[in-house]
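With one protein chain held back, the other chains of the complex are shown just where they sit.
Chain IDs A, B, C, D, E, F, G, H and I follow the sequence of writing; residue 1 opens each chain.
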Amino acid sequence: MLFHVQMDVRLPHDLPDETASALKQKERERAERLQREGKWRHLWRVAGRYANVSIFDVSGPQELHEILSGLPLFPFMDIAVTPLCRHPSSVHADDR
Amino acid sequence: MLFHVQMDVRLPHDLPDETASALKQKERERAERLQREGKWRHLWRVAGRYANVSIFDVSGPQELHEILSGLPLFPFMDIAVTPLCRHPSSVHADDR
Amino acid sequence: MLFHVQMDVRLPHDLPDETASALKQKERERAERLQREGKWRHLWRVAGRYANVSIFDVSGPQELHEILSGLPLFPFMDIAVTPLCRHPSSVHADDR
Amino acid sequence: MLFHVQMDVRLPHDLPDETASALKQKERERAERLQREGKWRHLWRVAGRYANVSIFDVSGPQELHEILSGLPLFPFMDIAVTPLCRHPSSVHADDR
Amino acid sequence: MLFHVQMDVRLPHDLPDETASALKQKERERAERLQREGKWRHLWRVAGRYANVSIFDVSGPQELHEILSGLPLFPFMDIAVTPLCRHPSSVHADDR
Amino acid sequence: MLFHVQMDVRLPHDLPDETASALKQKERERAERLQREGKWRHLWRVAGRYANVSIFDVSGPQELHEILSGLPLFPFMDIAVTPLCRHPSSVHADDR
Amino acid sequence: MLFHVQMDVRLPHDLPDETASALKQKERERAERLQREGKWRHLWRVAGRYANVSIFDVSGPQELHEILSGLPLFPFMDIAVTPLCRHPSSVHADDR
Amino acid sequence: MLFHVQMDVRLPHDLPDETASALKQKERERAERLQREGKWRHLWRVAGRYANVSIFDVSGPQELHEILSGLPLFPFMDIAVTPLCRHPSSVHADDR
Amino acid sequence: MLFHVQMDVRLPHDLPDETASALKQKERERAERLQREGKWRHLWRVAGRYANVSIFDVSGPQELHEILSGLPLFPFMDIAVTPLCRHPSSVHADDR
Partner (left out) sequence: MLFHVQMDVRLPHDLPDETASALKQKERERAERLQREGKWRHLWRVAGRYANVSIFDVSGPQELHEILSGLPLFPFMDIAVTPLCRHPSSVHADDR
């Protein structure tokens, strides 16, 4: 089932550069793996902000929480979750 | 290019039922045509609310405004538009 | 799976009394049936407001939306949905 | 009587790991004891956030405050309290 | 136990004058009786607004809700409830 | 004349414990003296939060400001002031 | 003593023109009289909005409330009151 | 001098079509004249909403208010005004 | 022309006392000079908060910005600016 997730990243300005770089690299690898597994269905950058809008396709809130709380940048993110369902006017097969 | 749009519908309670039904029917037809044309890329219902989250793929803000302001339910909707761009960690070909 | 739902009811003051009474009576019957079916796990009144806090146990956002949008008072309610999951410190068997 | 409590935890990023771990461990033990005593009736994780939604069953605001202000993570939490009462449409014996 | 309640009254401008007057008269009588019974401990007007700040002393959220939802102006009020308890620095015997 | 004051205390987590303890002890002594002088008429704890709701009875905004800005915890508090006056429906002699 | 008051006027669009004109005329006369009496010390229009910022010099919240609630447009105004006092850096004799 | 103005139009749904059309036609003529006079320097539509962002070049807040409050749609608009000044990094001659 | 300005001061708690004292002393001198020059027409303390409400009489937004951004406490202030103009009901000669 689908969940709409917006993540805003706020890195403290006194975080050492290497720590930040390492976190971002791990975040990227995790994101790519989750996309390939089909869990992270869509991932877009919000123009002009260090933020993303994503669509997750998971078995439920439990799996969603495990994925999100396991992201390397989780302690530095404000996250808003909105459950979605099929829209009666949708004609797209994959907007399930 | 992609725009994230959230639409919240607020029909006045004293709108006659036939007016409301006719509006919704026209809205549906318009939505289906725009989806088939590839302009309205994704359309999801927000669970528990008379609202949707959508992704539009248009030539720019001008075309987006023409589409949204031409929707039959436009006068009754609160609309929030967020421009999106490709996320460097996205692996999906169609998240352009 | 569990969803936390807060519903705030706002009846227009010019709604005829009989219409309001009939709506409330139908709402009550629907709520009781959904509770007996195990879908509406908890239902509390918010003290001092025409509002409730509820916990739904459904198969996903799709079923949740069908239930909520089918409530007789749906057109008059502001609804906020929050997906829940099991808390690692919970000792209650039914907080699943 | 019942109180709905939402707790959002915000740990400062420069809190030493051992301090954080010790706090979380104590928080967990306290939460489990309070649940077994019947004071902390429900405890759910909010999906995607370091937050919980809880239902407390206490003798009044005084006992509620003593419990909440005594939690090891209290200095790092934003807490919102909402008093609840029985809903006339509830059919659950334990939604008192 | 004590609850802090703020009530903001919003009468629709097309409510007939007699209806409004009758509602206010009944509201006043109810408020005076509840004060004499000791349930409505304090009642102040917010300067410059059609609103009040009140302290209720009731047996719990259930009784509080019955009192508030029974006020003649209840359908026209925005109500915010905050549970209070004794402050460790209070020296007033009746701030219990 | 009466003023409704809500104070939310936010102590920085890196404030040394002795500094915090000394501030709280002074705050308490000041609060008790002001209550005995009749300036600080009511003082309640907001259940579940490091906050209070208070009623001050002072000669005007000038004296109120001198009192509040002189509190030892003033630099760490968010303060909201609301002027009150007698409610026409109040029957309490001391809700003046 | 001084109070800062912001008033936002929202006239319903279906209020008959004569009613609106009569209300505005009475409001103007009342405002002029209160200014001449020295109670309404300053009165400015907020550029671009049907709103004003005012400074009242009254004997306390009670008199302020009587003045504001007696304004002909009171039922159609959102009013925010902020108590002021002398600033230690003010050199103006009349900013008392 | 320059002022940034955002105008959100909210026409009541029960405004007769001819009234709305006449208002919009007059609004358009007024806007065009003010632009030709150089007062209304920029006028853009906010994509997806019945709203505009504008830059006015006027002699001060007084003239700005006369212009805005004289717009035919003024009673149906939420207006936010922000005074601007030259940015030290601007290289555009007309961003004065 | 007139501008309404509200300034909220937030000094970081780890700012050395001498730095804070020096800043406040300079701020005071600057405020007194600007008042004597007639630019800073009114200056009031907001009761109970480290904040002021001020009226500036300047040649336009450019001069206003130079004054405000030149204040010693500018880096520590949240500032809200509202352009004012003469109110048609004002009888005060200096509310120009």
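Quick note on the criterion: a residue touches a chain if its C-beta (ideal position, glycine included) is under 8 Å from a C-beta of that chain, and two chains touch if they have at least 3 such contacts.
Note that the structure is a prediction, hence the values are computed from the model and not measured.
Note on the chain not shown: across the whole complex it touches A, B, H, I. Residue-wise, the contact with the chain that is not shown comes from H:47, picked out of H:23, H:47 or H:79. Residue positions on subunit H in contact with the hidden chain: 2, 4, 27-28, 31-32, 35-36, 41-48, 52-53, 55, 82-92, 95, in rising order.
Listed for subunit A, the residues touching the missing chain in the whole complex are 11, 13-14, 45, 47-50.
Looking at subunit B, the residues touching the absent chain are 1-3, 60-62, 64-65, 81-86.
Going forward, only the chains that are shown with their structure count from here on.
Using the mean of the Cα atoms as each chain's centre, the chain most removed from subunit G is A. Subunit D and subunit F have CA centres that are 27 Å apart. In subunit I, the residues that reach two or more other chains under the touch definition are 2, 45, 47-48, 82-86. Contact between chains, using the touch rule, shows up for A-B, A-C, A-D, B-C, B-H, C-D, C-E, D-E, D-F, E-F, E-G, F-G, F-I, G-H, G-I, H-I.
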